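The complex is shown incomplete by one protein chain, all other protein chains being positioned as in the whole.
Here the chain labels run A, B and C in written order, and each chain numbers its own residues starting at 1.
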Amino acid sequence: MQAYYPLFTAIPLAATFLTLLLAKITRRAADVMAFLVTALLAVMAVRMLFEAPFMYTVGNWKPPFGILLVSDGLSSLMLVVINVIGFLAVIFSLKYMTTYTAKEKYFALFMLMIAGMNGVVITGDMFNMYVFLEIASIASYALVGFGTGRRELEASFKYLILGGVASTAILFGIAILYSLTGTLNMPDLAQQLELIGMTRAVSFVMALFIMGFGLKASAVPFHAWLPDAHPSAPAPISAMLSGVLIKALGMYTIMRIMFDIVGRNALVAGILMFLGALSMTVAGLLAIGQSDFKRMLAYSSISQMGYVLIAIGLALNPNAELTVAALALIGGLFHLVNHAVFKSLLFLGSGAVEYRTGTRDLGELGGLIRKMPVTGTSVAIGSLSIAGVPPFNGFWSKLIIIIALLKGGYWIYGSLAVLVGFITLFYFIKLQRETLFGKLPEALTGVREAPFAMTLPLVILAALCVVMGLGYVAVEGSLLEAAKSALLDKLAYMNLVIGG
Amino acid sequence: MILYFLSLVLLVMGLYCLIAKKNIVKKIVGIVITEYSINLFLILVGYRKDGVAPILLKGMHHGELVQHGVDPLPQALVLTSIVIGLGTLALMVALCLRMYEKYKTFDMSKINKLRG
Amino acid sequence: MDRLESEIRDTSKGMTPIVKTVVRFVMGIIVIFGAYIVLFGHLTPGGGFAGGVILAAAYVVLVLAFGRELGLSKMSNKAASILDNFGALAFISLGLLGFTGGWFFLNFLPKGKMFDLFSAGDIPLMNIAIGIKVTASLFAIFIALSIFGRVIYKMSDLDDSESEE
Partner (left out) sequence: MEILLLFLLAFMIIGSIIAIETKNLLSSVISVGVVGFSLSIIFLMLGAPDIAITQVVVEILILVVLIRATITTDNTAIEGARDNFPFVSSLIFFGLFLIFAWFAVQELPRFGEPLMRVSKRYLESGARETGATNIVTSILLDYRGYDTIGEATVLFTSIIGAFVILRRRGRKGKAEADTEKFGILEDEDIKKNFEGF
């Protein structure tokens, strides 16, 4: 596996180019190709979990002269999240996307997005990260506008503008870092920054990065694009955007840069915690008033990402005890994975509902659990899980984050997190009451269960919600542990260059 | 120093145009200007006094290149970033034309109103 | 060339005959220059991207001067998108062929003598692949945007007559 690490991007890229050629001959080619490629990637990603950390030099150029790819606990965890959810979203798309035209271009863009995210996660080079970030972003801009309706286009344009601002900020940050240190290689950069220290130029770069990656992760002052963009996209894309993209392009990059390159820093930690608390509360309150199924889910994404951000911020604080930092980080990573699972479940569920009923307005839905038992049950499990009801997975991750906050002495943030937990519960109960339970409107009496290709991913994700909740110690404890130590042990990351 | 700062001024102007202007074409103009500023900054950062282009020509002494050649890495980065900018621009123009066809206007505030 | 001769006289499409004659004269030079930039990218300034953009610009000039039909007859939209895919595929295949030497993007061919056209291993091949890809994709996007622009133009004419506002 080590020798073939770059295949995580090379396979989807080559497959995309090939798919569009084959699609000129037969239209089925795109479906088959996308299914096979994402299945292969998911298997490879799961296989990566059993690898010790290593580095790969592209073109056999010794770092820092060539491009370095790095594999450690965190990148393996993210690879699993990206590729498994991507695979399930492709299965869902096989049926769902028949309502749209140009299916082969859809799958091409989908695979490019996966390639971009994989590229961001596996790379150990700043500029390379930017390039793959742009691939994923541009593919997602186009996918948001895929329906070419009025709202879709406007949402896509807004997303493109703010994404452009984010990319600009990130690239400028990289340029200043290059000028300061003369290198782009991340471990090498970490060593150089250790020598330079936290000067004004470095803090300026940090501000640019927080702005750029904050926009990509959609933390609250930078969140304007998400509530438009995520609901406008086709359902599997909403699931990918909310479930994976904001994490791979926003959260992962923030974690990688702040922990492994810059090192733990009290100022950045404070800012991140504040942004996290803000996103958690503001977006949670805004979610209550929504009447659109997907729009409510989009606001709740921002709110839940706030939990992750606050946990990252706590762990980033050098004054926090190491045990507290470790606990917060485990909670944050666990919540990140959980959120990927239940948010993609909920978005796919909303897609299945929309596919059968033709609407996502909460006022026009109701009583669907009798007509669509499988979809309904999965969505119910997902919403209980995100609302933090025991024994589902969302409860445990929120609990860990809150305990870490209280242990670290952040009483205000801790009680805020509890409060937002109740707000989440409230609006998801509202969501359940207005879609799954209650009276069935007369217009929907003829609704049938969604097709198998759409219910299968829902059932798998719902099962994951239960399993990850009950079997925390057995299943993910060690994975999260590996990811956590990859972040907290900056020295090991820097030594990759020397030791590898 | 002042050169670096001026390229940052250019960046800020582009960002202002991108965020505050209502017209879609103006937003495209803004993103083009921000790209220029970044490319300019990268090339400025890589310049060496009395530098020569990082290309070994026939009959040129290799030592001269090592002594005076400007930093080639930012140039490779800028080439990449120019192409990325071109791609973004193509997508933006496509979106802009499509939105004009739907709304018959380039004005974002009118578009917001039309959407209701 | 007969085709071009008659196109030049045809004043209904494209620009004036003067422009067309100049474009016909310059066209060949632009294409040769673009091909030179691509092929000698590893020795002189330029490379696949610059050369590809120049080649695409040659087509754009042709389309602007002679109208859309002639440009499309030289390279149709479908051919452009196939070439686009082919160029990208060739490029990543060159990267994947590096695995024969054990590493992704390894320069697996012999380096040859410096300053020769056939030197630097797979770099000239990569330049050619990128050149094809960039030419095709930029031409495709130009045609797409300009076809779309025409339609809008006609549409806004219609709007004036209806005067809906």
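Couple of notes before you dig in:
By definition in this document, contacts are C-beta pairs under 8 Å (C-beta built on N, C-alpha and C of every residue); 3 or more make two chains touch, one makes a residue touch a chain.
Keep in mind that what you see is a predicted model, and the values were worked out from it rather than measured.
Across the entire complex, contacts from the unshown chain go to A, B, C. Listed residues A:109, A:314 or A:368: the one in touch with the omitted chain is A:109.
The set of subunit B residues touching the chain not shown comprises 1-10, 12-17, 19-23, 25-26, 28-30, 32-33, 36, 39-40, 43-49, 51-57, 62, 65-66, 69-73, 75-76, 78-80, 82-84, 86-91, 93-98, 100-102, 104-107. Taking the complete complex into account, residues 6, 13, 16-17, 20, 24, 27, 58-59, 61, 64-67, 98-102, 105-106, 108-109, 112, 115, 119, 127-128, 131-132, 134-135, 138-139, 141-142, 145-149, 152-153, 156, 176, 179-185, 192, 199-201, 203-205, 207 of subunit A touch the chain not shown.
Within the entire complex, the positions of subunit C that touch the omitted partner chain are 37, 41-50, 53-54, 56-57, 60, 64, 81, 84, 87-88, 91-92, 95, 104-105, 107, 111-112, 114-115, 119-121, 123, 126-127, 130, 133-134, 137-138, 140-142, 144-153, 155-156.
The rule is short, and it goes like this: only the chains that are shown with their structure count from here on.
For the pairs A-B and A-C, the larger set of C-beta contacts lies at A-B.
Note: centroid distance subunit B to subunit C, computed from Cα atoms, is 22 Å.
Taking each chain's centre as the average of its CA atoms, subunit A and subunit C sit 37 Å apart. Among the residues of subunit C, none is in touch with two or more other chains.
Multi-chain contact residues of subunit A (touching two or more other chains): none found. Across the interface of their complex, subunit A is touched by residues 78, 81-82, 85-86, 88-89, 92-93, 95-96, 98-99, 101-107 of subunit C. The touching residues of subunit A, counted against subunit B in their complex, run 127, 131, 134, 138, 141-142, 145, 148, 150-151, 153-154, 156-157, 160-161, 164-165, 167-168, 171-172, 175, 178-179, 184. Taken in their complex, subunit A has these residues touching subunit C: 3-4, 6, 10, 13-14, 17-18, 20-21, 24, 56-60.
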